[in-house]
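Attaching a single structure in structure tokens format; questions to follow.
Our next item is chain A:
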Amino acid sequence: MKTPIITIDQELCTGCGRCREICPVGAISGMPDTPHEVDSTRCILCGQCVQICSGYDSANETFATSRVERLKQRGMLPTVKEPLFAAHYRGDINAVVAALQQPDTFTIVQCAPAVRVAIGEEFGMPYGTLTPGKLSAALHALGFNRVYDTNFAADLTIMEEGAELINRIKNKGRLPMFTSCCPGWVKYVEDQHDDLLDHLSSCKSPQQMAGTLFKTYGAKLDGIDPAHVFSVAVMPCTCKKFECERPEMNSSGYQDVDLVITTRELAQLIKHCGIDFTSLPDEAFDNPLGCYTGAGNIFGATGGVMEAALRSACEMLTGTPLPSLELEYVRGEEGIRRATICHEGVELKVTIVAGLQYVGSVLEQVRRGEADFHFLEVMCCPMGCVSGGGQPKILLPAQRLEAHAGRKAGLYSHDKSLTVRKSHENPQIKKLYENFLGEPLGHEAHHLLHTDHQQNRRAV
Partner candidate 1 sequence: MNAFVIGDAELCIGCQACMVACAQAHEKMPTAALNERETPFHSRITVVNAPEVTVAVQCRHCEDSPCARSCPVEAIVQKNAHIEVIKEKCIGCKSCVLACPFGAIKIIEDDMNCAAIFISPHDGTAHDRIEKAHFVVEKCDLCAGCGSPACVAICPAKALQLVEPDAIAQKIENRRIKNANRIRLYRSQLA
Partner candidate 2 sequence: MQQVLTTCPYCGSGCTLYLEVEDNTIVRVKPNSVNSVNEGALCSKGHFGMDFVHSKDRLTSPLIRKNGELTKASWEEAYNYIASRLLQYAGEFGGKSIAGFSSARCTNEENYLMQKMMRAVLGSNSVDHCARL
Partner candidate 3 sequence: MNMPYRLNRFVIADPGKCIGCRVCEIACAAVHEKEQTPLTVGNMQNPVQPRLYLVRSVQGSVPIQCRHCEDAPCAAACPVLAITQKEDVIFVDESLCVGCKTCMLACPFGALKLVPVFENGLPVEQNLPLHPESQHQGGSTAGEKEEYKQLHVASKCDRCSGLAEPACVANCPQQALKVIQPERHLTMRMHEAALSLAAVARKYAS
Partner candidate 4 sequence: MEGLSTTLGSGAMTNSIAELHTMGPGDTIFAIGTNTTECHPIIGIAMIKAVKRGAKLIVVDPRATTLTQHADVWLRLQPGSDVALLNAIAHVILQNGWEATEYIAKHTENFSEFKKIAARYFPYKAAEITGVPATLIKDAAKIIGQSRNVAIYYTMGVTQHTSGVDNVMAVSNIAVLTGNIGRAKTGVNPLRGQNNVQGACDMGALPDVLPGYQKVQKTDVREKFAKAWGVEIPEEQGLTVPSVLDGIEKGEVKAVYIFGENPLRSDPDINHVKHCLEKVELLIVQDIFLTETAQIADVVLPGAAFAEKDGTFTSTERRVQRVRKAIEPPGQCKPDWQILSELIAAMGYPAAYSHPQEIFEEMRQLTPSYNGISYARLENESLQWPCPTNDHPGTPILHVGSSIRGKARFVPADFRLPAELPDKEYPMMLTTGRVVAHYHTGTMTRRCWGLRGVAPYEMVEIHPEDAAALAIEDGDQISVSSRRGEVLAVAKVTTRVSPGLVFMTFHYSESSGNMLTNTACDPTTQTPELKVCAVAVRKVKSPGVHLADTGFLQQNTAPEGVFHQPALSNAPH
């Protein structure tokens, strides 16, 4: 077993208790002014503690562990100059460096939507600067053989999850259906609400769908033996590190995603390699698995999955597209948001939760059978993935909200600027189904893109 993903450095922790306060599942405990600890059995690895922690390796105090040693312990590059904080996550960047240096390894990388609106910040750009082109260019420059995109898989998720929702509604399946993109949320249901597991969509998260495809469809396209493929995911999330290591995530016959690094780790790598990120010319993501729509892109913000699903599901259900694609009623920052969509005689009720601490009352409602909605989106982090535990850490607390809002705005402006904004209209998705998967919820799709939560639970 690898080292725990989220830990608190006992030497650096001042016991201020801010992580304890922010932890949505009460996994952190400690007395004031004494170092705190994470209970890994409760922790859902959202990394909000990492984001808020301000106990750093002050030069005004003496620590038994040297900085060099500490960087090594944390799996960080030795050239990292930024201050180190008590609450931190396990770094995995050294394995990426090693893989990139292996000549016979075919490296494929995918990037989550929220990465492209945040990584620029690590290079001095304003909050939420949209840099998909530079991101792709940087990844190419680092030597990845294929630079694919999680957004593509997000579109695919909509195809599968949309189809599943329609299926559940039409065939009186278990409702409301819960989204399953957020690994912290899935872990939370497994850990603390396993009686509600059948509400979870059976879809894998976009990261895992992408991973499976890279080592099957992708490898086939490039004529590569999947055994030689090393698949890396760049994520705004710390829990994705856990997700990729789940034992069942091997539909491709291999571990679907080999390694997850965070936005911050990627930025550190780019600096380590001496790449001047800000002056990189824009480059596109590689085809076909880097092609995405606006719907896939907004997965990074709370309400984004819901909006993307509605854009497609409503059209699939009724045959007519929604009159407008700006579904303002599912956007927002409140902890719990509810909306009813009436379109061509179809009425869909949805609920969106941003921040896991708000989900309790909604789950109680479901448990009591009083939930009158069809679809529930839950994201662990306060604004969705843009505020994830692996995102660039904001220095001044007074700027937190501004930063999150900026990133969110970046995502939506990107969506708006794209010509294709509905997942089912993604040409490469259509092609994928035609050439490889068959149809949504079909046999191949089910095998590669879905998982059985009940079974996973039993396996643990």
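Quick note on the criterion: a contact is a pair of C-beta atoms (placed from the backbone, for glycine too) under 8 Å apart; a residue touches a chain by one contact, two chains touch by 3 or more; residues count from 1.
With respect to how the candidates were assembled, all candidates are chains of the complex that A comes from, given by their letters.
Note that this is a predicted model, so its numbers are computed, not measured.
Participant: Hey, among 1, 2, 3 or 4, which one's touching chain A in this complex?
Facilitator: Of all the numbered candidates, the touching one is 3.
Participant: In the complex formed with candidate 3, which residues of chain A make contact?
Facilitator: 14-18, 32-33, 54-56, 58-60, 67, 79, 81-83, 85, 121-124, 126-127, 264, 267-268, 271, 392-399, 403
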